[in-house]
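Just one protein chain is left out here, and the rest sit where they should.
Letters A, B and C name the chains as they come in the text, with residue numbers starting at 1 for each one.
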Amino acid sequence: MSGSAPRAMDGCLRDFQMHTSVFTLSYSPIDAAALRRGIEGLGIGAAVVFEGRVRDHNDGRIVLGLVYQAYAELAKAEGARIMDEARERFAIERAVCVHRTGELALGELAVWVGVCAAHRDAAFAACRYVIDEVKVRVPIWKREHYADGDAEWLHPAD
Amino acid sequence: MSGSAPRAMDGCLRDFQMHTSVFTLSYSPIDAAALRRGIEGLGIGAAVVFEGRVRDHNDGRIVLGLVYQAYAELAKAEGARIMDEARERFAIERAVCVHRTGELALGELAVWVGVCAAHRDAAFAACRYVIDEVKVRVPIWKREHYADGDAEWLHPAD
Amino acid sequence: MNYQLLYFASLRDAAGRVEETVASQARDPRTLYTELAARYGFNPTNTHLRVAVNSAFAMWDHALADGDEVAFLPPVSGG
Partner (left out) sequence: MNYQLLYFASLRDAAGRVEETVASQARDPRTLYTELAARYGFNPTNTHLRVAVNSAFAMWDHALADGDEVAFLPPVSGG
C-alpha cells in the first residue's frame, strides 16, 4: 500500500493518545485493514466504519467503472473542516476519512470513514455526519462509464 | 481462525447472490478482516460495520479483562430473529453479527456487526438496529475483572 | 416432575452449579423460581428476570411438562 492514508494511520498508531481527525485523498487503492488498525485503542468501546464502494449499476444503468476527480487542495481543506466539526459535535476519540481519486473498478472502495469513541451513540452519529457532509461539500466529482458506451459526470442538482 | 464465524462468511462468499443474515457466537477471537470480506459485492454501494471492544475502564473502574457467558442455544435463536427483523425493516443485502464468548483481553473485539446495502441510509439504520437489539435481548452476560481485585456480573436494570 | 435447570451469570455463581436436574411439585416457572430462590438465596422477587423453557422465552405461568429445560435469565449485558 502506498498513498497518504496508510501513512496517516501509522501516525495514529505511533502516538496512541493523540486525539486526532484525518481526511486524506488516495490515488491508490484504499487499504481498509490498515485504516481499521488506526481506530483501535484500549480506551475505545465502539468503532463504526462506513465503506462506499463502486456499484455495478446506478439509476437503472449498468456501470463498468468510474473516475473520481478532485480539486485536491480544497478537498483536503474542506475535508479537514468536516473532521474537525465531527470532533466538536460528538464525543469521539478519532475520525478518519479517505476518499479515492482516479480510475476505480467495480467493487473498489470509493470512500472509507472510521470513527472510534467510548460509546456507540457518538461513533454512529459522527460516522454518519462525516459521510453526509463529505458527499455534499468536498469538491470531488464522479464520472461513470456505462455498458452502453456512454460516460458522464454526475452533478446532482443542489 | 477457527470458530463458526469465518465458516459462515465463507458461505456468504461462495453463494454470492444469496441474500442472507447470520448471527453466530465465537469462542475464539473474531476475525474482522474475514468478516468484512463477507459483506462485499458488486451490487453493494454501502457497508457499515460496528465493532464493540473491551475497554480498559467502565464507570470509573479500571478493567483488566472480562468474560462473556452465553445461553448459546437461545442466544443463537434470538440473534437470528434480530437479523431477520433487520432484513425485514431495512433495504439491506446482508447482515452479519458475531458475538464473542469466553475470556477476553483488553482491546479484543466483543461484538462485530456488518451490514451491506445499495444505499447508506439502510446500512446505517440496520447496523444500529442490530447492535441495539442484541444488547438488550440476546442472553449473553459480561463479567468484568477490575484492577482492585473485584469482579462482577453486569446485570443492567431493565 | 423433573426439570433440567440451567444457571447463568450471577445465578450460576449463587447456585454454585451450571445445571442440575431437580424434582419439584412446581407446575410453572414462577413457583419453581420461588423454590430455587429459597434454596440458593436468589433474590426472591423475580421482576428483573426472564424465563426460558426449552431454549425459548416463556411466560412465568407457562405450564411446565416433565423433563422441561428451564432457565431464569438475569438482565443481559452482551455487546
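Rule of thumb we're sticking to: contacts are C-beta pairs under 8 Å (C-beta built on N, C-alpha and C of every residue); 3 or more make two chains touch, one makes a residue touch a chain.
From a predicted model like this one, the values you see are computed outputs, not experimental measurements.
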Omitted chain's touching partners, listed by label: A
Residue of A:30, A:46 or A:70 in touch with the missing chain, whole complex considered: A:70
Chain A residues touching the omitted chain (full complex): 52, 68-71, 73-75, 77-78, 99, 110-111, 131, 134-143, 153-158
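Keep in mind that, in the parts below, only the chains that are shown with their structure count from here on.
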Distance from chain B to chain A - Cα centre to Cα centre, in angstrom: 23
Multi-partner residues of chain A (each touching 2 or more other chains): none
